[in-house]
Every structure is written in C-alpha cells, then in structure tokens.
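With one protein chain held back, the other chains of the complex are shown just where they sit.
For reference, chains read A, B and C in written order, and residue numbers begin at 1 within each chain.
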Amino acid sequence: MNLDFSPEQQRMRDAARRFLAERCTPAAVRKVFEGEESYDKGLWRELAELGYLGIAIPEEFGGSGGGYLELCVIAEELGRVLAPVPVASSTYLAAEFLKVGGSPAQQAAYLPKLASGALIGTFAMAEAAGEPVAGTLRARVDGGRLTGTKTAVADGDTADFAIVAAGGAGAPAASLYIVDLHGAGVARRPLATIDPSRSFAELTFRAAPAEPLGVGGDGERVLARVLDGAAVLMAFEQLGGADFALEAACAYAKERWAFGRPIGSNQAIKHMLADMYVSATLARSNCYYGAWALSTGAEALGEAAASARISATQAFQHCARNNIQVHGGSGFTWAVDCHLYYRRSNLLALALGGLAPWEDRLVDTLRRRSAATEH
Amino acid sequence: MNLDFSPEQQRMRDAARRFLAERCTPAAVRKVFEGEESYDKGLWRELAELGYLGIAIPEEFGGSGGGYLELCVIAEELGRVLAPVPVASSTYLAAEFLKVGGSPAQQAAYLPKLASGALIGTFAMAEAAGEPVAGTLRARVDGGRLTGTKTAVADGDTADFAIVAAGGAGAPAASLYIVDLHGAGVARRPLATIDPSRSFAELTFRAAPAEPLGVGGDGERVLARVLDGAAVLMAFEQLGGADFALEAACAYAKERWAFGRPIGSNQAIKHMLADMYVSATLARSNCYYGAWALSTGAEALGEAAASARISATQAFQHCARNNIQVHGGSGFTWAVDCHLYYRRSNLLALALGGLAPWEDRLVDTLRRRSAATEH
Amino acid sequence: MDFEDSPAEAEFRNLARRWMDANAPKQFETALRQAGFGELNLGGIDVLDASKSWQRRKAAAGWACPHWPREYGGSGLTPIQQVIWQQEEGVYGRLATPFIVGHGMCGPTLMSHASEDDRRRYLPPLAAGEEIWCQLFSEPGAGSDLAGISTRASAVADGWVISGQKVWTSFAQISDFGLLLARTDPSVPKHRGLTMFYIDMHAPGVEVRPIKQANGQSGFNEVFFTDVRIKDQQRLGAVGAGWHVALTTLMNERLAIGSGMTTGFEAIFNWCCSLERSGARVFDDRAVRSRLATWAARSSGLRYTASRAITALSRGTTPGPENSIGKLVAGSTMQEIAEFALGLAGPLGVVSDPVGAVDGGRFQAMLLRAPATRLEGGTDEILRNIISERVLGLPPDIRVDKDIPFNRIPTRSA
Partner (left out) sequence: MDFEDSPAEAEFRNLARRWMDANAPKQFETALRQAGFGELNLGGIDVLDASKSWQRRKAAAGWACPHWPREYGGSGLTPIQQVIWQQEEGVYGRLATPFIVGHGMCGPTLMSHASEDDRRRYLPPLAAGEEIWCQLFSEPGAGSDLAGISTRASAVADGWVISGQKVWTSFAQISDFGLLLARTDPSVPKHRGLTMFYIDMHAPGVEVRPIKQANGQSGFNEVFFTDVRIKDQQRLGAVGAGWHVALTTLMNERLAIGSGMTTGFEAIFNWCCSLERSGARVFDDRAVRSRLATWAARSSGLRYTASRAITALSRGTTPGPENSIGKLVAGSTMQEIAEFALGLAGPLGVVSDPVGAVDGGRFQAMLLRAPATRLEGGTDEILRNIISERVLGLPPDIRVDKDIPFNRIPTRSA
C-alpha cells in the first residue's frame, strides 16, 4: 500500500515549484490576463526545455519517457500558479489523443513536436450550450472535408491543429479528426471568457481538410479514455489552485487584524478555513487515486477520474470563493490576486464539461462495478 | 398590503399558546410517545370543545365558522408543542376532502362529527415506497367494494373512516372513496415509526364497502386542492416546531457555560443559530403567503403551498437537527426533548410526500404562470 | 391578510400611475429592464445625465424622496404610500442609482443630526438629484471593524483639519458632499473617540481615485484627505458621538441594500424554461428542478419577508436588524445560481463575450459580481453576528479591544 508520490517525484515537484515561483509570478500571469499576449510564450518554451511537455510521451517520440505520475506532479504545480500556457489543450488532450488513438505515422508526425512545444494542439467538440454528446454533433466530415462550428475551444486562437469530434455520413456517432488550423476553410474568432489568462476561440470550418485520427471507428472509446485521463490531470491543476487559495486565505487571516486581534482568531473565519481544508484534502486523496489508476491503466480509471474531477472542481471553487470572502473588500479588487483564482476555478470547472456528465460517469461506473461484483 | 394576522387572530394565537403550554406539556407528549395511548384523547376532546377542530368548518355543519387563517394560527401552535393528536389527518385532510369534494349529504353526515371530534377521519393513498401517483395505484374499487393495501396511514389505527384514493374499472386515474374503517373487510396493523408520538398503521381492504366521495370523477382536482391546503396547514405546524427548536437552542446557548463563558458567545454557535433564524424566517414568510392564498382561494395556491411546504420542511429539519448539535451530548439523551422535535421534523417532512413532488409542483406552477404572463 | 389596496391606497396608486404614464422616460424602459451586472447602456446617452434629468422631473412634481417632509424636498407621504410609489415607479427607479447613497443613508442621517438650517439647505437639492452625496466610512484598515478607523479630525481654532484615507466609497467621483466619520480622540476607547462630519468633496485636499474591482468595473473609490479644513458647523452630533450617528446611517444602509436585492432566481428560471441541452429540455432534468424549487422558495421567502416588513411599517413598527437577512440570503444565492448556470451551459459557460455567451453573458457577469454582494455593506459574517446578537439576544463576541485606548489596541502580532 503506497498512495503517495515517490521521493524522486517529490523532488521533481520541489524543482517545478521553485522554477514556477520565479518564472510564473502573478505579474507574468497578469501579462496574459491583461491581453499582452495569448499565452506566455517564454514560459511555454522553458516548460518544453525542462521536458515537462513531453514527460508522458515515449522517448521514441521525443518525450522524456517519464509517466503520468510525473505529469500529475507538474499539473499540480501549473495549477498553483495559474500558468497561462496551453498545456491542458496540447499535452493532456491533443498529445493523449494521438497516443491513445493515433496511427504510428500520426504519432511520429505530431508527438515529437508536441513534446518540444513546436506545435500546439487542442481539442474541439462543443457546439452549443450544454454538454456535448456524441450523436448530437452537427459538425460533419464528408469526403475528408469538415464543415461546422466549434465553440469555446481552449487555445483555439493560437493552436496549430485540433482534434475535432464530428459526425459523418455512415460514420459512428462521433469520430475524431485531425485538422490543421492554419489550413484552408478554417476561420477563428477569439472569445472573451471569465478568465482572460487563458484564451478561447470559436472555430468555423468550411470544407476544411480533416484526417481521421488513427484507423477511425473507435472514436467513442478513445474519447472516453482521453477525457478520463485529462480529467485526472486537470484535477491536479485544480488541486494546486485550491491549495494555493487556501494558503493565501490562511496567511491573510493571520496577518490581517481587526478588533484588536487577527481575524483568523474568529471561529467564523477559522471554521470556514477548516472546511476549505477538508475539501482540499478529499480532493487530494481522490486525485492520488486517479493518478494511480491513470498510471497503471487500471480498469477503475473511469470511476477514479470522475471522483477526482468532482471533488477537485468542488474544492477549487470552494477555496477560491472563500479566499475572497476571507480577504474582505480587498479580495474584490483587481489588484489583489484572489479574483484570478476565482476566475480560474470557474473556468476549469467547465473546461472538460461541468459536473453533470462527470456525476453521471461516476454513478454509472460504480453501478457497473457493483453489478459485476454481484454476478 | 397586509401580510400578517389580524389583532384578533393574534389574540387567538396567544390564547391557544397559553392553553397548550398548560395542557400539552412535554410530559403529555411523552405519554403518547411512550405508548400509553395512540393519541391524547383528553386533549383531543378539549380542542374540540374550544372549537379548534371545527374552526374552518361552516357553521351549518357544526363548525365555528372561522376560516383558514384561524386554522393556520392553531396549526402553528399545535406544531410548537408537538401536539399528539390526529388534527392533520382529521381536520386538514378528511374534513377538507369532504368540504371540497363531498356531496351535501356526505358533508351533513360527516362534518358535524369531525367538528365535534366525535369522528376521526384520515387519508390513505400510499401503497409502497416512493411518492404515490394517481394512475399507478393498485388499490381498486369494483362494484362499490375496495380491495388493496394502504401503508403509512397516519392515525390509521384509530381513525373511524378514511378517504381512500384508488383506481377502478373504467374510472379515472385516481378516484376518492369514503371507507368506514370499522366496517367489514378492513384490517389494520399498527406500524412503528421514527416518531411514536403520532400513530401510523397499514390498512388492508378486502372487498370493503367504499362510497365515492361526492359525485366522483374529479378525484385529481379534489386531491390537488386538498393536498395544497393541507400543505399550507402542515407548514404552519412545521413552522411552530422550527421556532420552538430555535428558541430552545438559543436558550440553551445562553444558559450553558464552557470555557468560562456562555457557549452562545462562540461564533460557531451564534452563526449556526443565525442561519436557523434565517430558515425559520423565510419559512414564516412563505407560510403567510400560503395562508393568504388558501384563505382567499387565490389561483396562486399551488405555488404558495409548495413554497410554504418546501421552506417549512427545510426550516424544521434544519432547526431541529441543529438544536441537538447546540445541546451537545445532552441533546442526544432520551430525557431531553430535542429528539422529539428531530423526530417530528422528519415525520412531517414526509407526511404529505417528501420534497420531490412539491419541488415539481412549484416549478410546474411557476412555469405555467410565466407562460400565461407571456401570452 | 390582504394583498389588495385599501380604497385610499388604490386612489393614491392611481394618481402615481397616471403621473408615471404621462412622464416616464419610456425610451429607456427596455435597457433598464435588461440591466444586469454590466454597466447600464442607454444607447449613447450619458447615464448620469439621464438620471439627473429624471430626478429633476420627479422633484418638480413632488415625487423625489416623496416620503420626506415637504420642507426638506419631499411630499410627506406615509410609508405605505412610499411603497406604492416605488412599485409604480418600477424599473425607472433604477435610474436613481447615483442618488441611492444620498437618499438612503446620508439624507436620513442629516434629518436626524443636522441643524435645521443645514437640513433646509442640503436636503432639497439632495432629494432633487442636484447635489450628490456619498458616505465616507470604510478605510483600508477598518472594514468590518468600522469603529477602528484612523482618519483624523484635529481641532483647530476655526474648526477641524482632516487627514487620512477612505475606501469603498460609491459615487465619490460624482459626489458634491460626503458624510465623513473621523477620529477626534485616539486616546479613548475606539467607539468613544469618533465624530461625524459632512464635507465638501470639491474642497482643496480631497482626492478621489477609482478602484478597479475584481470584475473589471469601477463602482467604488478611494478618497484621500490631505489637511482638509472644515468648519465646526459641519459636525453632525456631538464630538465623540460619531459611532452613535454612524449606527443610524448603517441601519439605513442595510435596509436599503437588503430590500432591493435580486437573487437571480427569475433570470435562471426563465433561462431554464427555454434551454435545451443535448436535445433534452433542461427544465425536465430533476436535478435542475430541485435546485430551481429551492431557490424559488428562498426568493419568495425574501419577497414576503419584505411584505411583512412593509406590513409592520404600516402598523407603525420600525424595521429592525431582522432585515439583515435580505442581503445575507440573496448574496450567496446569487453566487450559487451563477455557478449553476455556467454549469448548465457546459463548456460554453466560460464565454462572457456579449456575442456568443449564453443569455447575453448575464450569468458570467453575475458570477464575477457575486463575491462583492457577500462583502459590501456588512459581510455575511457581520450580518450573522447582527442577527444572533440583536435579534436572538446572544452574547457579543469576546472583545479584547473593549476598554483599551484606540492608540493602544494591538494591530499586529509581536
């Protein structure tokens, strides 16, 4: 029984934390937040150089041959500092789609460039309000050409290519395609969001060339597997954010005095912080289980990913929301960083679908397991 | 604009409170709770003598010719003291079914005896776990004979007759019948519940004579109207219970000392009590609106009843639950009354169906109103 | 119980309605109705101009602060008439936003504590929107602990000199006057060394700087005072009685903020009625219905709590601290609703772009504004303290700074 990271992984975390504390300061985040650039290009390059982008990509494809556990470690640290870079889109999603569903040729073509940061990939599925569901998608591929509109595409304004979920004549409910976003028939419109430190766009495809991912035909399996994995990784980002918000709130509660004493000596504040700690702790434990399931390819991945996703979403929203409350009025100013975490917590809560589809995934996988145990 | 009881109604409340404080003490409640009798027969007689049981029954049928507002006043007071008498079954339900749906002959036969307390009526619908729904009932009336089983019938062990919802060959989804529980083909089995201060039974009918309520055929309309009214009245009982639990918790918080000061000087306790006050206040306001809607026959009754039901259920459960928490260990003893309120709060939460059907009723009525406003 | 007007009330309502029919700036109706948490957009017309113009027209006809006495710019309406007037003014009342602090808080304070001369001088233009007032209470070091303010008023021969900084001052940038709470004696326990003044916002040494809020808007300001000289006539109440005067103002603040609070329920309900998700009606989802029902009951509970307060008012009872529940409930409910709405929208929920966001970005703006509602005009925690102490009669918090001179209260761990 061992549900913790290894000493080596912990050293990697310490190194990543030191690097990011210096390199990805609130001032750096605010540069992207205020619109100076779409993402922090310098930081992106350095993350690639440190090998973080390729950490879960096999060495034969230019990765550093670590594994998912190492990527979880990095994800948590990126989440702590609200790193304004397209890691989720490119590393947790695009690269994973290629690893899980791509043909050897596609893997050879894309993975090395994703590992080196030379290419940025993303994933596009949602078309309208509500959770996107295979079978209701209106984007269509006919004769190798994609037509349709995808909205709320993370990094859609800067990504080089996208994995796009679409239907097609005689095709299964959802198939996955690789689409070059610099190619013909692609129009991008940047979208303002609740968290400008990450960029989003609407993508309109008009007969844009689209290449099936892998042999095609198992889009739904690939989709489920990659989204589960991304949920675990995103949960680590959320965990990092939750922990940071909790720490910031504790620090302020100790340092701010009112009524002749630290505000953190009031039970109203103390118990609010205790409840935040409880949320963050439950999330951490579920995240670790998710990391284990992802790294071992365990059958429990669906259940583990959904638990991690749900509790990390709740924890980050809870901690970020109450961090403002503990800070009082100053927490509602532009100058203080509380709102950056509040915004990010709500962005990440929706980035892979809101809670509803993950709730469904959790109870459905639990039910299947319980039925299997009985028979 | 006047959303309060009249001075006269308030005097009636004061009188009822004085009477019940003396007559319906915790010791009296515990007699029924401990099983000495099924309900407090002496109190029942006195309530009848005071005219409370017939307060909303027209004078021509032996009532005192007051109205629903007066009955709401009494209901709140009965709820405060956990009165162990079949008022809900007999007065809010059976008498109302007769008033709303009964034929003149039925009204003349039953209402005077319900007003005088000589007869106890009840209502029987549920047959299995889950909310009973017209159209899925298995109890059937054929040729004037009822066959089937009804469960969780409040006062089913002592009531003289029941209004029974049942299906029938060629009949609408649910029709209502009057069944003499002393008659042939009726078997009763008392059921232990979470709150022994009220009695419940399972009723089994084997070709028991059953007389249609009124002309029949509009069972669903009558059912909806009577349940709405009963929900308002029951909400006042819940409100009374919530207020009492809140007051008991406040009194204890002021009187119990720890760490050299009253426990009520701790924010953890103060804020818990403030939140209980908020719940009880929201419930009171919704209850008053419900009382207005019931007393004026307003079209908004469905919406008002559901709001009152939902917020009073939440308030009573919230206040009773936290009253134990404020009392600490002593609150979990048999000897201290906290658990009587906790039990009752959970009993009343289910007595007219749990929250789910009332949530549905509320959003459906709101939607109909909003659609009507638009067109 | 009765939701109908009495004959006299009906007659008054008719009067108000007829006047509104003839005078309301109907060109703004749609914009006012749709205004959420974004800035009000009147299609190119300056909002302050529109506000002042509407207030001027009301004043001319006696509808500006009509519940105030005639000699102070009002029409001497009863509380119930005032409620009826507000109902009839309806959505146009939102145009009075720039005057809300003056009308709701400064006015009542002047009425109670200013000299008769000052009342006749200042109240009528305040009512008419000709002069705008703000409230200078909170400081960077004194929010919930308001009595801990440090802005100094030092006595000089001909009056007082003010130095210090205020914060969270709504409308300071457009205000002509401000109600100022200052410390006149730091050597006595904190509640006893305060005095209330009013101040000319155009006086030398007053500097206003807008605060950029977390949601990008700037509804509040910092105000700096550098040796601002004021006369002793500008004092409201006795020297050292400032805390008592401030409590009048604050109770009026909580009433004003509490009464008009939206929970956002109507917006989420209407949106859910129309929304489809993956081909299914969102309204049929039982998880959605259950949340909607809870919020519906909470909203109607607040609405009828206000009705009960009006009833009490009409019976001659002064509304008390129990009105704190309005903001307490509405603030957190709004935050829940906004988070829930974004969740319903799925991935598209993050988009706040007016073009492309669900329901015009209403819920995204609500999400970003909601944290402030749980802080401004008394945090959730302060409101719970008020309810528990002043309504339920529970003991106060232990006060370590109670009998200590202000300048010796600990401010940081040693």
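Following the convention adopted for this analysis, a residue touches a chain if its C-beta (ideal position, glycine included) is under 8 Å from a C-beta of that chain, and two chains touch if they have at least 3 such contacts.
As the structure is a computational prediction, the values presented were derived from the model and not from experiment.
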Contacting the left-out chain in the complete assembly, out of A:T151, A:Q238 or A:S295: A:S295
Selected residue (touches chain absent from view) among A:A283, A:C319 or A:L348: A:A283
Missing-partner contacts on chain A, residue numbers: 1-5, 69, 250, 253-254, 261-262, 264-265, 267, 269-271, 273-275, 277-278, 281-286, 288-289, 291-292, 295, 306-307, 310-311, 314, 355-356, 358-360, 362-363, 366-367, 370
Residues of chain C (touch criterion as defined above) contacting the omitted chain: 285-290, 398, 400
Residue numbers in chain B that touch the chain omitted from display: 125-126, 128-133, 136, 151-152, 191-195, 200, 202, 254-255, 257-263, 266, 268-269, 317, 321, 324-325, 328-336, 338-339, 342-343, 346-347, 349-356
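Basically, only the chains that are shown with their structure count from here on.
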Centre-to-centre distance between chain B and chain A (centres being mean Cα positions), rounded to whole Å: 51
Residues of chain B whose C-beta touches two or more other chains: 267, 271
Multi-partner residues of chain C (at least 2 other chains): 381, 384, 397
